[in-house]
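Note that one protein chain is taken out, while the other chains of the complex remain in position.
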Amino acid sequence: MSLVAAPQTPLERFNGQTFRVLLDCLARPGKIGQLPSPPFTSVPSPADTTPSNVTAIAACMSLLDQTVSFVHAVDKSWLPATHPLSRWIMVRSNARLVTPAMADFALLHDFASIALLPQLPEGTLLYPEHSCTVFLCVPAIVAGGKTLRLTGPGIATVVTVGLPDAASNDLAGLMARRGLFPLGVDLFLIDRQGFCLGLPRTTEISLC
Amino acid sequence: MGYVAVRGGSEAVARAEELVDCLRLLGGSTPLQLPQIRDQLRHAVSRAMHEGALYAPLLAALAVKQAEGDSIEAAFLLRAYRTTLPRVMASLPVSGRDMRCLRRISASFKDIPGGQILGPTTDYLIRLLQPALMHEDVRSVIAATERYQALIAAGGQQEGEIGRFPKVIDYMRQEQMIVDLPLEPPAEDPYDITREPLIFPCPRSARLQALAQADTGSLMSLAYSSVRGYGDAHPTLIELRYGYIAVQVAHPLTGEPVVIGEIEATEAEVASKAHSVTNTNEPPRFNVGYGFAFGQSELKVMSMAILDSVLTQARAGSLAGESGPAAQEEFVLLHTDGIEASGFVAHFKLPHYVTFAADLSVLGRARDHHAQRQTRLNQLVDQAIKEQ
Partner (left out) sequence: MTELTDQLYHFALLDEDAQREIRRKLLKAVAIPGHLVPFASRDMPIARGWGTGGLQITLSLITPEDTLKVIDQGDDESVNAVNLRRLITRTTGVATTTDTTAATIIQTRHRIPEEPMRADQILVLQVPMADPLRWVEPNIERATIMHSEADYGKMWVYMYESIVRAGDLRIASQYPVIVNRRYMMDTTPIPRWDVPKLHMAETLYLFGAGREKRIYAVPPYTAVEPLQFEDYPFRTEYRPGQRCARCGAENTFLTSHFVADAHGGRWETTCSDVSYCTKRCAATETTA
């Protein structure tokens, strides 16, 4: 039986592999997935003091196209469409940069920007899926570490993960606006090594 | 033997397809050429195109040939092909005003600006089989060309823009007989039900798209139910026109409109029997329904226009008379797609022996329950007799 399809391009391959990691991480909160290396180079930085987490940006972009919208932020403020990184993302994804309350996706380039979480859509009772998916860049994620204690769907009993270097304010921001099921935002935490932690709205988070 | 229990399903599937291919040609007649189908089975090709939602006459002819004339199968083949095509850009809006008409009639007024043009139609044909068609050959083709030239000569060539006529609906709108264009928030792009899920209540553009690619027979049946008594009895045909419309896109660099081709299409508007009460501040007017389809597809566009009108009135709560299924938008749009309906009805040919085994288990338990009840009843009767 002959193959009738062309092989995947490097970007399609990245998008396909990334999706499987994201799906697995969201289905199993607390399981730390390893994202593949993105086929992007020379990505603009969100801020002079904050280098870009290319894996997180590429993972978010793997889900963007002209039918969806996004916002991104660094140091607790939303970046405008004129920012070089906004342009870089828009040109490659065709996604629209909108106001936070309308965003399908949010890319938070540093942990502190989690403070902006309450501005993002949480869905409605009729359409709880019309909620934001957030990609949050964090310094490091440690499987089995002792920062967060997670329970809920996808977790057999309890699981713990470590977020070294996380400030208590950041952790408080992470735990805000939860327990509203079926409403809520869904989060992916991605560290500098490309390790990924999924936190769907169903996960109950407490501190260890 | 069952068709699942048998090993070697792969081979059976391949051979079944081969058999179909052979059967088409086994009769020994000359294989059909695509231009023959396109020119001589005009309506079959049009139907494949509007139900398949792709304007491609020669590909539609191929689909009709491959489907051996089955209209739903031909439309299915085209749709499955269309889904693999990239969506390069959206065309600019086209208007029926710019149609080069081969035919345009109105039932609402005797004389209309530009006049009634009957054009090619079988409407008044006495339905007798024509034995002459049995023996057509190349001489008939030549004769047809000559007859066509004679018809044109008799009709008289007109100067200027051939076949362009003002729309009757524009006059009626100007005279405030009919409602203004719906006051829906102008979406940047029309809704595309092939790219976004159809969620109810849906915008009118989604409704019109769904109706435009619906099965002709299903639309006709529901439109008939409505005009027969379950809905807006007896609407009036404002205008029906058939002809050619140029399709334009905006030039990607300059933004100037560029004509990329011409499509053959039919368009219709109907006015509701009952006047609208949608806006109590304004004097009552008639409601309007719109229909459009590729090719000369008059039954389709009239059915579509009737249903569009009924659904608009039903949503506004101004539908007069009994309402039936044709007045329920969800019911109409979800049950008239020929591809979806035929697929699901045909899926019952698939093996269901797991679910049937489960059904049998439930049936068994229901029988036990029945038997127990019966026994208990008999016991009670026996007891009662004894006690007497």
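The first chain written gets the first letter, and so on, giving A and B; residue counts start at 1 in each chain.
Please note the rule applied: a contact is a pair of C-beta atoms (placed from the backbone, for glycine too) under 8 Å apart; a residue touches a chain by one contact, two chains touch by 3 or more.
Just so it is clear, the model here is predicted, and its values are computed rather than measured.
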Would you mind spotting which of A:53, A:86, A:113 or A:202 touches the chain that isn't drawn? A:202
Given B:47, B:79, B:103 or B:300, the one touching the chain that is not displayed: B:79
Among A:39, A:100, A:128 or A:145, which one is in touch with the chain left out? A:128
Per the touch rule stated above, chain B touches the missing chain via residues 1-10, 12-13, 76, 79-80, 82-84, 86, 193-201, 328, 330, 334, 339-340, 342-347, 350-355, 357-359, 361-362, 365-366, 368-370, 372-373
Contacts of chain A with the missing chain: which residues? 1-8, 12-13, 15-17, 19-20, 22-24, 26-28, 62-68, 104, 124-126, 128-129, 131, 133, 153-156, 181-182, 184, 186, 200-202
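Basically, only the chains that are shown with their structure count from here on.
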Measure off the straight-line distance from the CA centroid of chain A to the CA centroid of chain B, and report it in whole Å. 44
